[in-house]
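Some notes on the structure that comes next.
Excluded from the complex is one protein chain; the other protein chains are retained at their positions.
After this line comes chain A, so read on.
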Amino acid sequence: MSEFTLSDFSVARGPCDVLRDIDLTVGAGEFVGLLGPNGAGKTTLMRAALGMMPHRGRSTLSALPVAERARRAAWLPQAREIGWPISVEDVVTLGRLPHLARGQKPGGADRAAIDKALARMGLEGFRTRIATQLSGGEQARVLIARALAQDTPLLMADEPAAGLDPAHQLGLMDTLAAEAARGRSVIASLHDLGLAARYCTRLVVLWQGGIAADGPPQEVLTPDLLARVFQIRAYVRQTDDGPICQPLGVV
């Protein structure tokens, strides 16, 4: 079953199109890495697909009513905002809001989802800590746990790995890959080509308003594409430890 489809999808900012005639379908079990240089439209694609920006063409998500969409897709924006000094557990509990009727308190199933999300991000010991007093990387993990607790078929994340230490970057990518392996769809914009090559099942490269490449990592990360889109050359090999993509220099 396809979780998410964009067809003839265009987004304009002012007079010029940021994205033009995008066609993209993401199915269950896929972990899609959304790549592209700064300003390629990665964030715009995800926000507009979620119905947070005006767009032309069709998005299966933005067509849904707001409440229904919240049960279908979780969204982790790049700006990591926690406005009030509430506890870590309260932040993660917010992820359950779409599943609660008005005035309903979180029940057993919600508790279980919250516990699971906290455990996945290694936050069991942080439950009662005040979220705003944690470090930036820890806050990022809390917010990822919130998105996991939302327990939606589709998870969209804008640069989720930014600002995490190496161990937590790898841990996060493991978690997202595991979510996809369980049958969810995951779309994450990434700047780290190495992480993208190792963990994603599919890479979509945005460039000049369109999709420059779309496919499995080894097919997408060619010297030609890296030079054309990213203006870099990189060491790309299939090794016994999995695929490796290490940027070497600017072209």
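Operating definition for what follows: a contact is a pair of C-beta atoms (placed from the backbone, for glycine too) under 8 Å apart; a residue touches a chain by one contact, two chains touch by 3 or more; residues count from 1.
The working rule: contacts and distances are computed from a predicted model.
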In UniProt, out of "Carrier domain-containing protein", "Cytochrome bo(3) ubiquinol oxidase subunit 3", "Hemin transport system permease protein HmuU" or "Aldehyde dehydrogenase", the chain dropped from the view is recorded as "Hemin transport system permease protein HmuU"
Where A:Arg69, A:Arg141 or A:Arg184 are the choices, the one touching the absent chain is A:Arg69
In the whole complex, of A:Asp23, A:Asp90, A:Asp115 or A:Asp214, the residue touching the missing chain would be A:Asp90
Against the hidden chain, chain A presents residues 47, 50, 52, 66-67, 69-71, 73-77, 79, 81-87, 90-91, 94-95, 97-98, 100, 102, 132, 143, 146, 150
